[in-house]
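The complex is shown incomplete by one protein chain, all other protein chains being positioned as in the whole.
Chains here go by letter, A and B, matching the order in which they are written, and residues are numbered from 1 within each.
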Amino acid sequence: MATASTTTGFIRPLRALIIPFLALLVALLAGAVVMLLSGDDPLAAYSGLFQGAFGDGKSWARTIRKTVPFVLTGLSVALAFKVGLFNIGASGQFVIGSVFAVAVGINFDGLPAFIHLPLALIAGIAGGLLWGAIPGFLKVYTGAHEVIVTIMLNYVASLLGGWTVYAGGTQGQTPGPLWDRTAGAISETPDVLSSAQLPWLFGPPYRVHYGIFLALAAAILIWWLIFKTPLGFEMRTVGHNMRAARYAGIRVNYTIILAMALAGGLAGLAGAIETLGLNHKFAPEFGGAVGFDGITVALLGQTHPIGVLLAAFMFGALDGGAAAMQFESGVPADIIQIIQALVLAFVAAPLIIRMIFRLRRQTHGDAGSPVSASWSGP
Amino acid sequence: MTRSQPAAAQKPAGAPPKLEVLNITKLFPGVVANRDIDLALNKGEILALLGENGAGKSTLMNIIYGLYQPTEGQVQVDGRPVELHSPRDAIDLGIGMVHQHFQLVPVMSVVDNIMLGSESVDRGLLDRESVSTQIRELAQRYNMPVDPNAIIEDLPVGVQQRVEILKALYRQADILILDEPTSVLTPQEIEGLFEVMELLRNQGKSIIFITHKLKEVLRVADRIAVLRRGEMVGEADPAAVSQQDLASLMVGRKVTLEVEKEPANAGEVLLQLRDIEAFTDLGEHALRGVSLDVRAGEIVGVAGVQGNGQTELVEVITGLRQAAAGSVLISGQEMTNASPRRITEEGAICHVPEDRHMYGMVDAYSVADNLVLSSYYKRPFSSGLTMNEQAIAQHAEELVARFDVRTPSVRNSGASLSGGNQQKMVVAREFGRPIRLLVAAQPTRGIDVGSIEFIHSQIVAKRDEGVAVLLVSYELDEIMALSDRIAVMFHGRISAVLPRRDATREQVGLLMAGAGAVNEPASQ
Partner (left out) sequence: MNQPTPASALKRFGGRYGNTMFIALALIGIAILVNVTPLKEQTWLRVLFGISALNFTLRATVPLVLGALSGILCERSGIINIGIEGMMLAGAFGGFVAKTSTNHWPLAASLIFSVAVAVAIGGLMGAVHALFSIRFRMDQIISGTVIIIFALGTTSYLYNRDAIAEGKFSSIALPGLARIPVVGPVLFDNPPITYLALIMVVVVHVALFYTRWGLRTRAVGEHPRAADTVGINVNRYRYVNTSLGGMLAGLAGAFLVLEAVGQFQEGMTAGRGFISLAAMIFGNWNPFGALGAATLFGYTQALQNELLLAGVTRVPRQFISMLPYVVTIIAVSGLVGRVRPPAAEGKVYETEGSQ
């Protein structure tokens, strides 16, 4: 009998991890096949990848550093999923969050760190919140599908971000408001003031900042929000059955906008943390590729906050090891993208994995099976 | 009224039956849908297949139509065993089916729907002209007028059903399966359908008529076969059997056909509707000035064919749809276009929705969570910041016991319950809290007789407690059985309000079809 998944414990049964784990395994194998076909050595590549991710302290540090934004963008996508929304806009929200955070971070000289840093982080969250609320708002009031709107907003955010730090063109165009005047022709902001920088947990050469704790806290907070609060109940109800939610007196429109805004806020926080903790400035190339990866992380984590944490760590390792892999084995780091796409495919279509490993379905008589469809009619 | 005799004994000497099923068994995971069924249909007869919801009628017909493969057994047409792997095979053998839920594409024209799958093509392009001509001929021959160029969604359900029958006839079907064809029609339309069926039979077609309505069976069938829990429990001759006998055979125990209740003791007006106007999502004018009063301690039944504004009326009352004009007063309080939550709380109203899967429950939620769907935010289920899972589970245990919801545990998902138990779960949630006004739309749709009886008795019990009840149903029998007053809806208007004791089926049926509105003032 299918037990409902509503009141979920903090850590779900290990069973939930089987499919993602096998999906990763199959994706790595498939990646190896791709490498063999294009004449690369998969063993060397994977050993390089592993060394690069976990080989020494510095590798570990890099993996953890890379994990942080994946956690937050993954949570962003997962939260929206719970409300039945597909947030492809995490990368745009990430960029806007970065810009807002850096705008606070390079100004207000003289503020003490315990005010300046939280202020900059909040600014980043607020930026993402606003950018995320737009597609929610448009969906509710105009019916515009969030997938198209968030994608378009990604391009707009990227251009907007580019403009804020624009160095000015050859034809004497006005430079952007956040451009570093000492940078010459380079389009970037000045460095974030030290009072707004996220401090190092371990300083150079390890470079792990306190962002990892913010990410962990966010995961726990979102878990609690979704599964333990009335607001979370409302969000999940909207996600499962919007009509039933209206019937139950839930303000569906408000819930949708709020969820998209919160999703945006999480991605915005990711941007703020990357800016204040790692890059210490914003430039157009610090874009939000992690936003798109957030989709894969969320699905790999089964849209459960704790699952997202694990998936993000894995992605952090893959990304952290990629450069070392290319350096060691000569296999282009782009293979990681292929592997990630394969992971996504296998996680999103568990049937494939079940077929490969001949796993039985865990539940039977689930909704929509032919039995219930033909038997419940009058 | 004996255990079904071998089908062969009934066929006229010489000719084999038109259609025969032998030893059909169909297993679904965990369910025996059909067990060892024998059934024969002769040429030129109307065979009624009677059984309550879930008895396995549709499964059997889907096997004959090639949609399901039987686990065991055989189908024969004209005495020859046939293989039915898809509807295509059935169509090629001259079997046509009119499905309970019409299989018509709403946005396409009649001609496109009829030729779909059996298109007439001229030089690579569809030949709509020649198909239209054929449709007109068929329509004339069987007395079923229809405009081939009309778009399906613009047509009344009765005409849509004609299109379904024409669709089968266009494919030259001589075995017709009609699956619950009367559930959406007015009594007069039903009579018209029966005339068409008789015409078809007299022209040599063979018809299987599936239903759970006893009166209709006795009116039109030449022979009756009864299914119960997947088994053939008997055959009957309509000339020699009573409704009561058929009902007992169908359900397997004695059933009371009437709902027992005392005369109503109506009190103050609790729901007052005045000149309500509303539109559908597609912008059609759905309610055109509806006024109606419902008093404490009475059941007002809204009769009407589906799609005459009943859905929108319920939605306006419960706050799910904006009223464009008019006013809704609940217990004297102005509630026009108030939020659903305010109406639920301040109006002390409960709502059993028309479609439980669409509105009434969240399939993936546990029974416990479904039972707090409209009260999750209140103490003791929520303390403002966090939900109290223990209180939710305890509340669920109480309701499940009180309303006889059969589930292995309150942690099982709502989707895992049977239809009747899902409906009882919805009713438990809605009835299980203090209310003054009950709005029940199609409260017994698609569920077994036992659950129907239970829910009917609960509705009457609420009335007797002094609750005002507005009952919307497309089943005229249910309206007639439960109501103290009957309001008939046609075309977005209440065309009449009649006291139950003065109303006859025929009269209400005529009103449902839009004939002469008896305009009694809505408020007495």
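The working rule: contacts are C-beta pairs under 8 Å (C-beta built on N, C-alpha and C of every residue); 3 or more make two chains touch, one makes a residue touch a chain.
Quick caveat: nothing in here was measured; it's all calculated off a predicted structure.
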Need the list of shown chains touched by the one chain that isn't shown.
A, B
Check each of A:Tyr155, A:Tyr254 or A:Phe357 against the chain that is not shown and name the one that touches it.
A:Tyr155
Consider the whole complex, including the chain that is not shown, and state which of B:Gly124, B:Pro263 or B:Gly384 touches that chain.
B:Gly124
Which of B:Val105, B:Ala325, B:Met358 or B:Ala401 contacts the chain that the document leaves out:
B:Val105
Touching residue (missing chain; options B:Arg88, B:Arg342 or B:Arg406)
B:Arg88
Extract the touching residues of subunit B with respect to the undisplayed chain.
28-29, 62, 65, 67-69, 86-88, 91, 97, 99, 103-109, 111-113, 115-119, 121, 124-126, 128-129, 132, 149, 151, 167, 171, 281-283
Given the full complex, what residues of subunit A touch the hidden partner chain?
34, 38, 86, 88, 138, 142-145, 147-149, 151-153, 155-156, 159-160, 162-163, 166, 169, 171-174, 176, 292, 295-296, 299, 332, 334-338, 340-342, 344-345, 348-349, 351-352, 368, 370, 373-374
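The working rule: only the chains that are shown with their structure count from here on.
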At what distance in angstrom does the C-alpha mean of subunit B lie from that of subunit A?
47
Which stretch or stretches of subunit A touch subunit B in the complex?
1-7, 228-230, 232-233, 237, 240-241, 243-244, 246-249, 251, 364-367, 370-372, 374-378
With touch defined as at the start, can you tell me which subunit B residues reach subunit A in the complex?
28-31, 33, 53-54, 58-59, 62, 100-101, 180, 183, 318, 320, 339-341, 344, 351, 353, 358-369, 373-374, 376-377, 382, 384-387, 389, 408, 411-416, 419, 445-447
